[in-house]
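Structure record follows, encoded as structure tokens.
All protein chains but one are shown in place.
== subunit A ==
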Amino acid sequence: MKKSSKATFFVVFALIVFLAVTSFFGISTTYGDTKTVYVKGANDIRWGIDIRGGVDVTFTPPAGFDATDAQMLAAESVIKQRLVTQNITDYEVYTDTTKDRIVVRFPWKDEAASKNPEKAIKELGDTALLTFREGNNQDSSGKPTGVTKDNIVIEGKDVKAASAVTNTQTSEPEVQLELTSEGAKKFGEATTRLIGQPISIWMDDTMISDPVVKSAITGGIASISGSTAKPFTTQEATDLANKINGGALPFKLVTENYSSIAATLGVAAKDSMLLALLIAYILVCVFMICYYKVPGLIASIALLGQFAGFIIAVSGYLPFIPSFTLTLPGIAGIILSIGMGVDANVITSERVKEELRAGKTIEGAIDLGYERGFTAIFDGNVTVIIVAIILMGSFGPSSSFWAKLLTPFMFMFGAATTGAIYSFGYTLLIGVIFNFLMGVTASRLMLRSISKFKGLRKPWMYGGAK
């Protein structure tokens, strides 16, 4: 082990304070009315619907209807489209194609919506009304107007299927439409009349595309491509095809599984939990400093680093770590990790104390303490990692990495219909990781360095005899 200098303490300490401050406040600039967020802070944390209030619903096709994977994905895209149309962007949608389930979680759009959760749920699951309309005239609120309102070319039932394909000539992605014979007749008539003009595609009252008719299409197979200036990406073509299919679904989504939470309750619950977190942190610090003196102070600084770690892990602080929904059990997981997180510091401080009493020097005691304490710390964390992974795998969305990891054991079960515990598993796991980083590595660096300071070289400050 390299000898650490006095400066190490300040470097590590400054780093922890930097992480704590930036993770909490984020980094953003305000220029006039525009705020540019460079690094997300605690204000950007996405709270679960048990805190913000909202709806958690599991949609299925009606009993006895076995939907294909494509139909489920089409239904999913209809739901997403509707959420976006309602200006709800902070939703979570998971589709389980083997069990034919779509789990949707979304917060309330406004106060009025929370008064009528039944309406919100019903609107999402309703059969989508897909229309192809003449022109692309929209009024100020985006609804069809004029000829576009009056002249419907074809509807969802006229579409057999839509798929994203690659054009063999241009190699650009495009959407291929297959129409029923009646649909083909109507579409043929309209496209003959409207060459050079747009035909817009609508889901409910939202325009999702407005391609221009290039030539009359009478054969019942139409293709929609992006403009020459801005061709479709494969993703855009797939999205559009899914949406069109969603409007042509032969079933309506039903639900017997839904819950809603009013917006008022959760926020108070969150605030009280954050208060609990603060009190818990202060009490643990007071205990550690009183009981273990200098190592206790180091443990408190390390805990601050662990705090920052939690915020970083959920807020999307680092661009490559996606933000994570934090629920009430998730906050409880953070509090728990604060309490159990000092374990690493407790184990080593106890060992340091023992070595000091056995007559070792402060440096020797610190080194031996960390060396001898490590196996116990490691063991403790392995079992918690096992538990955290199982929790995340069984309560998380079925598409998550953890769920896939558990597939050999959980394949016969669908996605969990409740999501609050997933967040608990996550904070538990993050707690373990930062326990290693802060409770072991950072603490060791700081303790070795701080023990070089003149006033802090007395063994009693480390638990030795006075």
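As a working rule, a residue touches a chain if its C-beta (ideal position, glycine included) is under 8 Å from a C-beta of that chain, and two chains touch if they have at least 3 such contacts; residues count from 1.
By our rule, contacts and distances are computed from a predicted model.
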*From the names "Peptide/nickel transport system permease protein", "ABC transporter ATP-binding protein", "Protein-export membrane protein SecF" or "Xanthine dehydrogenase family protein subunit M", which one matches the UniProt record for the unseen chain?*
"Protein-export membrane protein SecF"
_Per the touch definition above, residue among A:78, A:128, A:273 or A:314 touching the missing chain_ = A:273
*Pick from A:406, A:446 or A:461: which residue touches the chain that isn't shown?*
A:406
_Considering the complete complex, identify which of A:93, A:161, A:387 or A:445 is in touch with the unshown chain._
A:387
*In the complete assembly, which of A:163, A:218 or A:260 touches the absent chain?*
A:260
_Option from A:153, A:241 or A:335 whose C-beta touches the chain left out_ = A:335
*Mind listing the subunit A residues that contact the chain we can't see here?*
50, 58, 115, 117-119, 121-122, 255-262, 265, 268-269, 272-273, 275-276, 279-280, 283-284, 287-288, 291, 328-329, 332, 335-336, 338-340, 342-343, 346-347, 350, 375-376, 379-380, 382-384, 386-388, 390-391, 393-395, 406, 409-410, 413-414, 416-418, 420-421, 424-425, 428
